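A single protein chain has been removed from this complex, and every other one stays in its place.
Each chain gets a letter, A, B and C, in the order it is written, and its residues are counted from 1.
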Amino acid sequence: MTTTSSEVEPAKQRGQPGQARLLGLVSRVRELGLLAVLLFIVLIVGIQAPRFLSINNFVQILLSVAILAIVAVGETLVVLTRNVDLSVGSMVGFTAFVTAYFFKELPHSNLLLGILLGCALGLGLGMINGLIVSFGRVPAIVATLGTLYAYRGLVFIFASNTTSQVNASDVPGGYLALATTQILGIPALILIAAVVAVIVGYFLHASQSGRQLYAVGSNPEAANMIGIRAHRLVFAAFAASGLLCGLAGVLWGARFGTVDATNATGLELQVIAAVVVGGVNIFGGSGTVQGAVLGAVVLGTLENALNILNVSQFWLQAIYGAAIIGAVVLDAFITRWLQRAILSRRKKA
Amino acid sequence: MKRLKSLLMSWEALLVVLLLVSIVLGAILSPYFLSGFNFYALTSNIMEIAIMALPMTLIIIAGEIDLSVASVLGLSSVVLGLLWERGNPMWLAIGVALLVGLVAGLLTGLLVTRLALPSLVVTIGGLALFRGLAYVVLGDQAVSNFPTAFTNFGFSPIPGTELPWSGLIFIILALVFVVVLHFSRLGRQLYAIGNNKEAARFSGINVSRVKLVLFILSGVIAALAGVIFTARFSSARPDNAVGFELDVVTVVLLGGVNIFGGRGSLLGVVLAIFIIAVLQNVLGLLNISGDIQSLAIGLLLILSVLGPNLARRIQVVLARRRLAVGSSKQL
Amino acid sequence: MKKLSQPIVELVGISKWFGVVQALQNVDFRLFPGEVHALVGENGAGKSTLVKILAGIYKPDAGVMKVGGEVVELRSPTQAQALGIAVVQQEPMLFPDLDVAENVFMGRHPRDRFGRVDWKRMHREVDQLLASLDVTLSSHTPVQGLSVAEQQLVEIAKALSLRARVLVLDEPTAALSSHEVDELFAIVKQLRGRGVAVLFVSHRLEEVFAIADRLTVFRDGTHIITAPVSEMTTEEIIKHMVGRELSNLYPKSEAEVGEVVLEVRQLTRPGVFADVSFQLRRCEILGFAGLVGAGRTEVARVLFGIDRAESGEIWLKGKQVRVRSPQQAMEYGIAYVPEDRHLQGLVMNFSIAANVTLAILPQVSRLGLLDPRREQKIAGEYSSQLSIRSSGVEQLVSALSGGNQQKVVLSKWLATNPSVLILDEPTRGIDVGAKAEVHRIISDLAARGLAIILISSELPEVLAMADRVLVLHEGRVTGTFTRSEATQERVMFAATGQDR
Partner (left out) sequence: MKKLFQTLGPGFLIVVLLMLTACGSTTGTGGSTPTSSTGPNLNIVFLPKQINNPYFDTAASGGQLAAKDLSGQFKQVGPSSANAAAQVPFITTLTEQHVGAIVISGDDPNAVAPALKQAMAQGVKVVSFDADVAPDARNVFVNQADSEQIGRSEVDLLAQQINSTGQIAILSAASTASNQNVWIGFMKQELAAKYPNMQLVKIVYGNDDDQTSFNDTLALLQQYPNLKGIISPTTVGIAAAARAIESVHKGGQVALTGLGTPNQLRAYVKDGTIKGFELWNPANLGYLAYYVAALLIEGKIKGTVGETFTAGKLGSYTIGANNVVLLGPPTVFSASNIDQFNF
């Protein structure tokens, strides 16, 4: 352990321009590495099975990860603040069911109204999480584990008092079209996910609050010192995660048409896998939306590739698990390597 | 400090009250509740969770968490099934199943201690990995042709009583764990680590090794729960006990164990196990669906942390006020 | 220089207590625009407390603070910033995951007319700031991995970007190279020219002479003197700094010093300390003197197996040993009473007995099971031997006073029956009576044959207790004095790195 407390460093080290560049580069290793992994998969699988390389296949991959990516974007906001939201699967399931039921009961209502309803519901659920965590001071993992149960219970109760399942044939075509429409040849679902990722990514990059989110996760004490209100930001992050889950739920209903009370169960695992693989530090402070999205795409591509290579789908879950563990192990090694590189540079200087 | 002590006391006291209330309610609300058979049904349904809650208590007290237990259970179950199906003797199948649990725990433990990775992430990964391996091992099959002696062990009560065999195992394990946590060197080290890792390290406690032992223990016990689960349902399937990790963590936290480590007792956890068992049983007897049960468990979990938090806050506010009054008197 | 007669910051009758210890005692202090004011004093003189009060981190228990002539009550660091007081802390409080520019501007990013963070402008401004400091650090560099020196530069840049009216530099030069110091001083002078008031806290007297206009000396939480630097000499300053009372000390009884128990040769941990060599004998107390950050605790950590040295040798009773872990250190008979009682020494939630036996659990257990009676017996023995005042050994240590807590830590380590005892700030934060008691205990232990290393920031304590004093300055041994040679002035000269 290098517990060099921030004591005096007598050596006359100075930051050289080269070192700055090295550090900057290494911090980007994760995303570049992920891209390399992606290219590697594409290349290997492409040689084995050329149809993997078809445009259509890539569209299918993106379609299959679009909703996951939206949820992962929300999760990124939460994880950046040193928290975690385990209730995303239940929130998506809840909003998907309620939205689909809404369209079933009121098939002639405005499309936008239903979308807003789903988003508002998600926002509400997320705000409850935020309240419990940031004002109730319940550790996020406990709070969202609890709401994972509780929200799912609510879906079941809602379902048993209304209808057990909403079928694709029950809801208006306009709603289902949300998932199938193409704009300029690109499926709307992919576009929506991309827009969400760009907006949130831009927010994180270019807004004051976005940057403060990083500050809170990076060093809560220092954030407090300069007057950043961590409570509010954490609350907002959970609320935003809920909102995005709401949107994802609306799209879920549109994409799958048939929704029952169990839909999106276990989604949280895939979301966390995407976020962790995407290089978002589970202890907050670092990571980007594009990283999380990239993580989702890599996992989706892997899944697709396994299918194409005729690997039994029984392997899938194991590979997800290995990917999560692999990602954190890799992070640990990169960090060590980084520290060693700095140390050796110092010694030379 | 006495107040804190009494607060700790009162959490367990509260649990006792909760348990008694739920038992009384059950007896009033359902004529079937106080039957011997119901006791059997109630206990046998929660025993795997109860058994896994024991090492989980130790792990959480030491400031870590293991979310992979239910998946280790599933993996050990299919390994047991596969070996039995391939014609191996039962003792060997059980032995290897437990060994699988040990290896799983060792892997988790090494990742957490050697690479200093957060156990939360590692075990979320393990949750997916071990479950996935269970599917890889057994795929689309389920093994169920277990010998009668084995399934009887899983399903029948101990002759002359209404206690399932798994209940006996739990009692024995619980006693062992009580001794370990509250009377042994290891238990003392656990609390020390959970309270102040740095001070434990400075006192010459090998923090990494203790944690490694805990994760291995957790893996083996989860595998044991897998054996029991397999016997109870006479079925080795890859999806055995999916989602049980949440119940296990819930029980431990409801039992008053601090999620950040250092505090909690096995008494609280044992009480919480029976509260949950009784609640589920009563709700079931009243034909209240599982949906409301999961809602209730979720709320219980949150309240078990939120409640003490709020209580502490109120206490702090009151103490501050008292202090203010006191100092003004002095002036 | 003294164009303005009104002070920008004025402290009147400020006092601050930490438990039983009074860190500041009725202190008056005035800072004028356009002056560089040096604040000097020994460790524990109250400098840092004053800095933290100015920064809005601590609230004084008594006294009045005026900024720009108006009475203010600082409730938060943000408020201090808003009043134009920028503090460069000794330990930089930065965001390791973010780059230099953001660390400078966090919470007040420059924004364009759409409210977006103007990254270009931010980086440009920070680059300019850094350039004006003549630093080659890029504004794009992530702070993670920067040296403390570089992190401090970031803090200084942050203060500069705040256009502060008051700039507090808490030992900013400790980690800077001489070139960097020159550049910093250039900046400081430039700021002074602009009418900024600079409070410069430093150990390095030559720097005080180089940059400061006036100087204030603190000792034991009290204000000793404020005078123009030009009217002072190094000798005078040191005399003011070290004039501490020795009255409440229990001097070490003379004891026959025995054979060498521990020998350290050329111990080096790069960036922390280098070429540290010394011998320690039976019945001897070797004092480690030096200023905060001189490397004393770091040497102790290596001896106790918590950190590793890169080179050098450790010899115990004539055999060379490698200490890889605290367990191993304990096997060799080394015990370490760490500097931070709460963080490293005690499990606050444990009883006295549980704490006392924490390092000797194998001795109080049979077949892995604890023997409560043995535990209580051992705890009881030490409790009476060190006269720990408690309601019994089952009392939680969190309910004890600081002095008694320290005795519990001491008991814990004595219980391991060590031959080498390292005491790191054993009397920090405990009251006068308890201090004397602890001194008596240490003295007794030495008399009973223990070899003791005493690390203390209280010079009088070291001088009274130690048979020999080893002085460290910036990771190197700058002096070794026998008891008779050691005077406060001489040790302080060595500790501040003055060539006499």
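Quick note on the criterion: a residue touches a chain if its C-beta (ideal position, glycine included) is under 8 Å from a C-beta of that chain, and two chains touch if they have at least 3 such contacts.
Since the structure is predicted, the reported quantities are computational estimates derived from the model, not experimental observations.
The undisplayed chain touches these shown chains across the complete complex, A, B.
The omitted chain makes contact with just one of the residues B:Val21, B:Leu92 or B:Ile171: B:Ile171. On the side of subunit A, touch with the chain left out of the figure occurs at residues 51, 56-57, 60, 63-64, 156, 159-160, 164-165, 167-169, 179-180, 252, 255-265, 304, 307-308, 310, 313-314. On the side of subunit B, the interface with the absent chain consists of residues 5, 8-9, 12, 31-32, 35-41, 43, 45, 135, 139-142, 144-145, 151, 154-155, 160-163, 167, 171, 174-175, 178, 182-183, 229, 232-235, 237-242, 265-267, 270-271, 274, 280-281, 284-285, 287, 289-291, 294, using the contact rule stated above.
In this text, only the chains that are shown with their structure count from here on.
The touch graph of these protein chains is complete, with an edge between every pair of chains.
Averaging Cα coordinates per chain places subunit A and subunit B 29 Å apart. Taken residue by residue, subunit A touches two or more other chains at no position, since every residue touches fewer.
For subunit C, residues touching at least two other chains, in rising order: 306. Of all residues in subunit A, those touching subunit B in their complex are 84, 132, 136-139, 141-143, 145-157, 160, 261, 269, 272-273, 276, 282-283, 312, 314-325, 328-329, 332. Those residues of subunit B that touch subunit A in the complex are listed here as 65, 111, 115-118, 120-122, 124-133, 135-136, 139, 238, 246, 249-250, 253, 259-260, 289-302, 305-306, 309-310. Across the interface of their complex, subunit A is touched by residues 57, 76-78, 81, 91-99, 102, 106-107, 109, 111, 115-117, 119, 135-138, 140-142, 144-151, 174-175, 177, 180, 270-272, 274, 292-295, 297-298, 306-307, 474-476 of subunit C.
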